[in-house]
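Okay, handing you the structure first.
For this view, one protein chain was removed and the others were kept in their places.
Now for subunit A:
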Amino acid sequence: MSTRLANGGRLIDRNAKVDFTLNGKRLSGFAGDTLASALLGEDQMLMGRSFKYHRPRGVVASGAEEPNALMNLGEGNTFEPNARATTTPLFGGLKAASQNHWPSLEFDVGAINKHLSRFLPAGFYYKMFIHPRPLWKHVYEPFIRRSAGLGRAPEAEARDPDTYEHFYHHTDVLIIGGGTAGLSAALTAGRAGLDVTLMEQNAEWGGRAPVDATCGGPSEIDGVSVDEWINNAIQALEKMKNVTLRTRTMGAGVYDHGYVLCYERLRDHAPELDGPRHRLWKVRAQQIITATGAIERPLSFAGNDIPGVMLASAVRDYAVNYGVSAGDRTVVVTNNDDAYRTAIAMVQAGLSVPAIVDARTMADQGLVSQARALGIEVKQGMGIAKVKGTKRVTGVALCLQAGEGAVLEEIKCDVVAMSGGWSPVVHMWSHCGGKLTWDEDGQFFRPDPDRAPTSHDGKAFVSVAGAANGHMMLGAGLADGASCAAKVVAACGKKVKAKDPVPSATDVTEAPMAPVWIMPQGANISLRAKMWLDYQNDVKVSDVQLAAQEGYESVEHTKRYTTLGMATDQGKLSNINGLAVLSGALNAPIPAVGTTTFRPPYTPISMGSIAGEAKGDIFQPMRRSPLHDWHDDNGVYWEPVGHWRRPYCYTRDGESHADAVNREVKNTRENLGLLDASTLGKIIVKGPDAGRFLDMLYTNMMSNLKVGRCRYGLMCSENGFLMDDGVVARIDEDTWLCHTTSGGADHIHQHMEEWLQTEWWDLKVYVANVTEQYGQIAVVGPNARKVLETLGGMDVSQDALSFMGWADGTLAGIDVRIFRISFSGELSYEIAVKAGQARALWDAIYKAGQGFGVMPYGTETLHVLRAEKGFIMIGDETDGTVIPQDLNLQWALSKKKEDYLGKRAHERSFMADPARWKLVGLLTTDRSVIPDGAYAVADGVNDNGQRNTQGRITSSYYSATMERGIAMALVKDGPDRMGEVLTFPKTDGTEVRAEIVDPVFYDKEGAKQNV
């Protein structure tokens, strides 16, 4: 059993007991524990179930590489899945729950899958479920989705109460990793006067060195203890004003031109603190040093996934850092010297090490002698044939490493501490294109200094130091940190002083490691099918070999076929072992097989940190018209239009939205309606060449528009499709005012700028977007003139201000510009006013309008009124595939102009095709409203067995004026088929029939707007 030892634990405070729960069971640990160390201290080795076979899983590692110990944390609004217990700091009241099991962690029904394992080999899902096709969607996929998955998603209604923030930071040098190499680099760069930022993902500085110093590693740096040197280094760095230090902050990703994302966990260890929970650092660094250390590799032997089989380094981390024993009897199995430190640590902690099983045969020296001197039996040339036990290791069967697995002896134990050597953490180096080289001595990939990631100047901007660079020994790592920093200092244009000290430690000589990828070397298939490579996704040695046999020779293909390295740990433990097995199966050297791509983030970061402050009201900015508050006070029902909020309608007591719209439509046709049209785009185009410019932009002629007049215009993109429409007014000889759609103002302004700046830069034209500078109020209906005459100040008669004219003047003492334009078919004045006076004008009109039946109306009424008149709406009748000819707008395509945007495109054969669907009106035979977007069906079916189509609805409304449903549609040969009846199937299985009619439903001759 695992338990808390009486002594030891350099990171915990035994005087501060901390209570927490696992699956509702009350447990306790100490301040400084991780969730994993506290669980081990309470004899909870079983921490999860694997993804595919639901095998029992214990903790394997002690850090970010942990694949098994994934927990649900918190509940309700603070629930979070897939937290690694090894990096989850313990705090009072922590609620953890294990994942991927039903009904309980101890007894899991899904574990029956393990008996099916010989039916679930690599690529099983692809092979099994591909036929018959329809079953995938309806049977296989829902079943697989239910049984798969690790943590569950938070409840849909949950709302994270914590805050998160983004932090922007510029620095000369960013050092990722505060182990001894990172500290050494920071000291050199800091003393040279550079702005240095040093990030460490853990809560403590120094990395692995303080642990190893207690059990056979160098115990001193520069003549003082490792712990003391680390403290001194931090104190020295804290004194330097040019150095920024952060613990609990992980380098998550390295991107172009020195951009780095770092992830700081401010309150995960102490939720009671104020302030943001996580902080995402957006760093721009001239130079980056990755001192990210190395990760120990597992060994592949049968039963290496049984709880109690752990990385050798993790076993001694738990003992030294947390005073926790993973078990009483630890068998160490290794291909290198480093794992001997675990055996030494166990014996020092008073625990039993029945044997060190070493796959190598070598001389009695160094750590081997130290271990033997402590009375530990070392079995050389041996391997593990099989681990005994199911939910917990009970023993190991030993065999010759060189053999096929014949059992020579069995040893009882409850922990197997394995070490297959160490792999540098090269993720940060690789994210932005750094290449790797294979190190034959260490049997690992390390950064190739000749192929570093390059920046804007073509020079390297990432360097690597310490174990991440393949320097696994303390002294070598310290020296590498200093020399790496010296090069970076030079790259930043500074100098390291000649007498600047380089920290030093005396490394212990270690015997070379032996490449051991399978144990024993000649293991048969039944053993290989029990050797786990990827613990989380249940990928075994036999799966990778099968993939190779089936032709998946590329490492990227093998990864996807077997799911090796695709779990939340992204293959931190499994990667190299998997590659080695693949290379063995392909009979190719490991460097020729290569690695899969390393992608950020290094470990998962919270969604909250990515969102930062952008949630709730400040998720995105909201634009308010100058009349926003009036609408708010008068029963508005808002509709989002881009970043604007516009009134959809204004409801009165007891009214539905539909009732309100019908009332507004009728009242505008019969009396007087007021519309807030302030969001309408307003762009001033000015200059001696403004007319020429507008003639290129609009499909119709704008240069010959007379001062004082307005003209409706269309804009097409260069490939001929309609992009915007609106009324253009000529203000003076060289000034035009272009109205655009509400949603189009910004991009039409940019469209103009783009052509002026990049194509017709010889034109003397300025454009300015003045949308927000003016409020605009549409006064619409038979009483429109009367109400303006009541206000007084300017002549608004038909003679003084005729249809499609505009005039400047005053109304109620306020300066206005009135456009006689109509989007409703009624007598209509659109009044522009300086934004600051819009509310005063609106109030004056509304007050004066009381005697004329005034009512405000919203966007839905605007839509109904325009549809009754057959006016098109950009975004309804157009969708980026519609040209003016489709909408019977040929009259707006100038024949006189030699060129305009879209003209050449309209000559393309597809655009000129007479079979294009064209705009018509539709009246349903039962007077109902056709669903928007419905298709008109034609005879026959297409290749997919679907009904052929011959048209689709673009706009559909209930017309209060006509008391029936009306629609506009694009229909094949539509204008030639007046009177024909089309059939529109609905999603509920019924159909609606509609007659093709002229799209102008109301006041065809246009008499009402021109009075």
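In the analysis below, a residue touches a chain if its C-beta (ideal position, glycine included) is under 8 Å from a C-beta of that chain, and two chains touch if they have at least 3 such contacts; residues count from 1.
FYI, contacts and distances are computed from a predicted model.
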Undepicted complex member, UniProt protein name, chosen from "Sarcosine oxidase, delta subunit family", "Xylose transport system permease protein XylH", "ABC transporter ATP-binding protein" or "SnoaL-like domain-containing protein": "Sarcosine oxidase, delta subunit family"
Touching residue (missing chain; options A:T437, A:T454, A:S703 or A:T983): A:T454
Residue of A:K615, A:K764 or A:R904 touching the missing chain in the full complex: A:R904
Candidate in contact with the missing chain, chosen from A:N719, A:S928 or A:N1010: A:N719
Full-complex contact with the absent chain, from A:H257, A:K391 or A:R709: A:H257
Residues of subunit A in contact with the chain not shown: 255-257, 259, 284, 433, 454-458, 718-719, 750, 753-754, 757-759, 761, 898-899, 903-905, 907-909
